[in-house]
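With one protein chain withheld, the remaining protein chains of the complex are depicted in position.
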Amino acid sequence: MSLDAGSLTAIVGPNGCGKSTLFNLITGALTPDRGTILFKGRDITGLPPHKIARLGIGRKFQVPAVFGELSVRENLALPAMKGRITSIRNDTNNARTTAILDQVLLTDKADWKAEHLSHGEKQWLEIGMLLAQAPELILLDEPTAGMTAAETAATAALIRQINQTGGITVLVIEHDIRFIEQLECPLLVMAKGQILKSGNFQSIRQDEQVQELYFGRTEAPHA
Amino acid sequence: MLEISNLNAGYGEVTVLRNFSCRIETGQVTALMGRNGMGKTTLMKSIMGLIPVKSGTIHLNGIQINGKETYKISRAGIGYVPQGREVFEQFTVAENLRLAALGSSLSNLDRLPQIHDWFPILKERHDQKAGTFSGGQQQVLAIARALMTGPEILLLDEPTEGIQPNIVHEISLQLARIARETGLTILVVEQNVDMVRTMADHILFMENGQLADQCSAEELRSDETLIHRYLSI
Amino acid sequence: MGNNLVTVAIFAALAALPLFAGDYWTGQFTYYLIYGLFALSLSLVWGYGGILCLGQAIFFGTGGYLMAIVTKGMIFPDLTNSYLGLLVAITGPALLALALGWFLFAGRGIGGAYLAIVTLAIAVVLERLMSNWYALGGYNGLLDIPPLDIGLFGYSYELWDALPTYYVILAIVVTLFLALNILTRSSFGLVLTALRNHPDRLAFFGFSVLQIKLVVFAASAALAGLSGALFVTVDGFVSPTLIGFSLSTEVLIWVAIGGKEMLLAAFLGALLTRFSEGWLSELFGDFWTLILGLAFMASVVLLPRGLIATPLQALTRRRRPTPPPS
Amino acid sequence: SGTTIKVGAVQPFSGGLELFGKQAKMGLDLAMAEINAAGGIMGHPVEVLYEDNKTDPKTSVERARKVIQRDGAMAVSGPITSAAKDAMAGTMRRLKTPLFYATNYEGGICDRYLFSFNTVPNQDTAPLIPYLKEIGAGSRYYMFGADYVWPRNMFKAANSMIDTIGGETIAEEYTPFGVKDFSSVIRKIADSGAEILLFALPGADGITFIKQAEEFGLMQKVTVAFLGFAETYLGAFGPGKGEGMYAGLPLIASSEEPGVQEFVSKIRKQEGDDAVVSFYVMTHYNSLMAMKAGMEKAGKVDREALIDGMAGLTFDIPTGKARITEQDHHIAMNMYIGKTADGSLKVEKALGMIEPANQCG
Partner (left out) sequence: MIEILPPLLDALSYILVLILVALGLMIVFGMMGVINMAHGELFMVGAYVMVVCQSLGLPFLVGVLFSGILVGLLGLLIEAALIRHIYTRTLDTILATWGLSIALKQGIVLIFGPEAQSVISPLSDTVSLGEFSYPLYRLLLMGASIALIGLTFWLFLKTDFGLTARAVIARPDTAATLGINTRSLYRRSFVIGTTLAGIAGALVAPLISVDPQMGLGYLIPGFLSILVGGAGPLAGVLAGGAAVGGTNSLLTVWISPVAAQIAVFIMAILVIRLRPEGLLGGRRGK
């Protein structure tokens, strides 16, 4: 598969079909047995995670992974350092951080320890951390798990905004059909470690094979 | 059946639940909805005694259960399916189920055929390690495991999170069937409005650690504004 | 910032100490300061870096031996300059830490209890090796190590007396303490907290976890090496006991009792444990060891943040209040 | 009466060798009591200040400084391990205070401020070898000891003596501390064809070894010469075990000699009837008695004068006369060969006065 710069793509597929594994491969958490991964034309196969991250790939984990002992603000400051540990300044209170806090609706809780946030708030914080990192490609693994419909919609809007105004390429894994619909983007269907189908939401939703495998026949497509 | 009054609970200095009160009626499926971080999981955990209750009471069939140890609460008749499933990955399906009987009472092993009947996959794969199950299958196992303890009331925390749509649907149908057949009382935390519509008799809305509103399934169906009020931003 | 006030008060008290203490106590506190510096090194790597090194004496002892080798002129009889000795005693352990760290952390690496036991095993092996290394004095060690010579430009000023020694060491300790404070409050400190918290996540933000660990491990080793070097110039001897099991565990107790996540507390942990040990052991005789064991246990269980850090933090509390959800 | 003369005693009272610390204390306590009962030293009462060195070199240094600088000790007694002694040496020189070291050691002290009141290899080990040949135990040796300086130097002294008598050393082997299973080594020794095991593994490890040697029947195959053996080991092997082992020592508590009898009964009176008395008690006792004699010879209470007074001093000890060597401050005294039998240590042969070899060579 390949992604165009500035695109927004979603991946769906049954549990355990290898979606998270795909992310692990791209970000260097796992090394592939075969095949290559190119990023902006450069072979990044087998590079360690921090090198890949420095090249401009950011990632949100399926289970939210924030730094519980740090405050929300510090959590945002950290990715902004982009892996350099030489700077002595401790700058957590700048305009950019404030803007991101606003964007992910955590301004009120900027000085909370991240471990005190709820599940959904952590998901948002993690998206915020990706923004702070300012990568060119963002990989999101189930960003709305545990969110209500409205929150999900807000998240979808946020992601589209990131993609459109920020010009960042985004790849999303999600099970929530509404969310995927709201993303209004091309879809890849994965099964047993391979791309089964691709297309827009409607065409995939209607696809017999995908319905059987994933969505389930019995459920009427909602309006 | 389950009566919670003026409950205050939280983590360390943080109070999440503030004077939360509600009643769960016998034989009903009650859904608890609310935005992220409103304290739904916290409520479940305080019912189970996993986090300490600061003040207020929880009664099960008229008997106070708050302040008891978790295992006693479980034995008093509450089954719990935690958020994130938490099956024992190293154990086989059979061991996972046996464990639940060991914890409650060995006679609960008699429930095994019934459970296999509801969830045939658990019979087919009873010697497979739970860790090798897919997310949806693990969810099924977690539910079966909780049922194995022979609960009077079952608490489910977001059973559909991260599960592919067709399995979500299957699970909700199966739960509805079990509730119908056995009269099991169910309290389910759920964000998936479709699922709530399929299953629930009664809906509670939670906001800022308090019970904000409640309604019946019919009211929910007829009145979209409730959903917007409590579940939007 | 109450914290700084407390720090200033403590170091002012230490500076004033020789005015009303005799030679003995001045000498004694010279040791305590060195132990305090050693405790700081462990606090850095354990409390801040999240790496529990049960063999911290490896670096203390290496620093001590290197200092002895240089200042006794065992390799270059003409180059016995104390400054050279200190330089070697700082860089040597740091390099050793880099090599060890590379071995321990690279690739999949190990951490937690495994790392703790491995570092302890390494300390035991080194102690054995030093005991069998006869060119370096074997089991009985090297004797007659000259004191620190702080002379410059060809002049020589050897620190034989208690008072000047005390102040020179105090100056070194204060400087390093301040430097460490700046370091841990900088963004590097932030990275360290993140590392303790969620090391796996850090890499995906572009941080090289290996690099961070190596930096903090080496920095801590350099500090430990320096304290070992200072120790041998004051004590005049170095032996395998300085490199092995018992000193490693001793420093652990100081830091645990003091509070590993707070530099000042770890430093005071060393000072106060050593200081109170003296008179308490006189007071309680054979029961002292029993009491020490029980007290240590109690402090770990009841005050996991440290016997000294807990009240100090209460005193200087200001960090990150958590407002209740509104 | 004048001001109190203080003597520091930096001894192990914890950390593994506390048993020896206690032996030392028994001797020092008795000496202090006797000196004070007799009016002190030139009218000055003596006080011993005990300090626990935790069997650790750096703590020894710290405690030595404490008793000298803070308490003004005239001299320091101790420690037990030679590693701690070496560590203290520099401090003793720096603070110009004599150290009374009263443990048998490997030799090598040659220092104005250090006195040794116990034996060196030529006194306790070398005489064993011709004696064992003489009684027909043989002259083919297996040497086994702990991995540190003392056993190595003991074996070195033994080796030259074995050469002199035309014997043979089959193997020389060392073991780390804290080993709990010796069956492999025991089998090696049993199969080596050695007649005598020269054994220098002190403390608990030594006891463990002998217990396992009994178990495997090694004691029937070889004669054990146990270097550094003392009455403190008796009873640790179990009844009927650890019999027939030889050692060279400066005092055997079961000796018939009236001086020894009297000394042992004085200790027992002080410490209780079941007190174990070994030569460590006597050597530490001797060190204080020598200090009294030396100071009286010098005629003034002064550290340097005390050292001069003690050099070359001849004085009485429970086993007869003893003399401190002029140059290297070691002690010449009567020596004995002892053998374990019937659960106690018996005198096999009185060797008479043996001069320590010159350590300043």
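So that you can tell them apart, the chains are marked A, B, C and D in the order they are listed, and the count of residues begins at 1 in each.
The definition used in the following text is that contacts are C-beta pairs under 8 Å (C-beta built on N, C-alpha and C of every residue); 3 or more make two chains touch, one makes a residue touch a chain.
These numbers come from a predicted model, not from an experiment.
Here the chain not displayed is in touch, across the complete complex, with B, C, D. The hidden chain makes contact, of the residues C:G22, C:G293 or C:P311, with C:G293. In the complete assembly, the contact with the undisplayed chain comes from D:T232, out of D:Q11, D:T103 or D:T232.
Contact with the chain that does not appear here is found for just one residue of C:A99, C:A113, C:L163 or C:L283, C:A113. Remark: the omitted chain is touched by one listed residue; of B:E86, B:D110, B:E181 or B:D223 this is B:E86.
Although one chain is not displayed, its contacts with chain D can still be listed: residues 14, 16, 18-19, 22, 147, 173-176, 178-181, 183-185, 187-188, 203-208, 211-212, 215-217, 232-233, 235-239, 241, 276.
Touch with the hidden chain on the side of chain B covers residues 48-50, 69-71, 74-75, 80, 82, 86, 88-91, 95, 98-100, 102-104, 145-146, 149. If you put the missing chain back, the residues of chain C touching it would be 52, 54, 103-104, 108, 110-114, 116-118, 121-122, 124-125, 128-129, 132, 249, 252-253, 256, 286-287, 289-290, 292-297, 300-301, 304.
In this section, only the chains that are shown with their structure count from here on.
When every chain is reduced to the mean of its C-alpha atoms, the one closest to the centre of the whole protein set is C.
Chain B and chain D have Cα centroids separated by 75 Å.
Spacing of chain A relative to chain B, judged by their CA centroids, is 29 angstrom.
Mean C-alpha positions place chain C and chain D at a centre distance of 37 Å.
Residues of chain D found to touch two or more other chains are absent. Annotation for chain C: residues 322 touch two or more other chains.
Touching chain A in their complex are the following residues of chain C: 182-183, 185-191, 193-194, 196-198, 200-209, 211-212, 215, 320-323, 326.
Only residues 13-16, 62, 105, 116-121, 123, 142, 145-151, 154, 175, 177, 213-219, 222 of chain A touch chain B when the two sit together in their complex. Of all residues in chain B, those touching chain A in their complex are 11, 14, 33-39, 41, 83, 134-137, 158, 161-167, 169-170, 191, 193-194, 227-228, 231-233.
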